[in-house]
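I'd like to ask some things about the structure below.
Missing here is one protein chain; the remaining ones are kept as they sit in the complex.
Entry: chain A
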Amino acid sequence: MPRIALFISQRLVKAVFVILAIAVFNFFLVHAAPGDPAAVMAGEAGAADAKFVEQLRQQFGLDRPLYEQLGTYMSKVVQADLGYSYRQQRPVFDLLMDRLPVTLSLTLTAFVLALLGGIALGTLAAMRAGTWSDTAITVVGLTAYATPIFWIGLMLILLFSVNLGWLPAFGTESIGAGYTGWDAFLDRARHLVLPVTTLGLFYMAVYTRLTRASILEVRDMDFVKTARAKGLPEWRIVSVHILRNAILPVITVAGFQAGHLIGGSILIETVFALPGIGRLAFEAVLQRDYQVLLGIFLLTSVVVVVFNLLTDLIYSLVDPRIEVAP
């Protein structure tokens, strides 16, 4: 195990530098957009008085040279202080922590379900390649992948909320119902069903196709023939010998997609009116809320770096030929 520990610690050290570099890059990226928070706020207030704008700029420190602003920002970031949103009058960190559970419960659930469902369906399709069940799975997968995600969301709402009335259409909980304990959890879960399904269907289509293609490649390999010649039952051949060898490309893509868990659900959050990070980012862009935007970017990059590390670790677990080399 010390080898793994060494690997992880080295990667974490590298990750710190990567994240700092990204923070600097993000800073310039955000400032490259025309306009600034002061102009937007002044515009919304209806008092586009040059003096007022100037006063706001001074108050936010926007009148300082860019490198000085960068210096201030970076020194705060190093201290794990993401700054203060004047717009929302709250620390950025608190804002993010407010929104994060909503987004994560949506995206993580969708991600895990899509991964499991996709692998299962892909395996089924591949082992029955050429039969009607394969065709059905492929067609459904392709449709889910090709249809715009918000449209699927709207159609699901129409069917299950409006027409059938089974599931709530938006929000994270029933307002004013005052549920506690188990009931509150169930209520939240019911609110998540439609958004999770919508997002999950899309991801699942990708994993299904990928798993199917990968298995078709592996299932005719020599060692599978060896396993058959050993007289093993079919399920054992599929699960132990074929699937494990076919899973690596799926892990690659899954690791890649996991990086999008934070920011990838803007559409879903909009359609289902969920107060998540995606919506927060969208609003922050419109309002030029630099601090919030930078905070979200930083959070996203941390998530990407962490999932890359996890993917590499899972690789070496699945395939002994891949060694973790610091």
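Quick note on the criterion: a residue touches a chain if its C-beta (ideal position, glycine included) is under 8 Å from a C-beta of that chain, and two chains touch if they have at least 3 such contacts; residues count from 1.
Assume contacts and distances are computed from a predicted model.
Student: Since a chain is absent, check the UniProt entry for it and pick the matching name: "Molybdopterin synthase sulfur carrier subunit", "CysO-cysteine peptidase", "Quinol oxidase subunit 1" or "Peptide/nickel transport system ATP-binding protein".
Tutor: "Peptide/nickel transport system ATP-binding protein"
Student: For the full complex, which residue in A:113, A:167 or A:232 touches the chain that was left out?
Tutor: Touches the omitted chain: A:232.
Student: Which residues does chain A use to touch the chain missing from this display?
Tutor: Looking at chain A, the ones touching the missing chain are residues 221-223, 225-233, 236, 240-241, 244-245, 318-321, 325-326.
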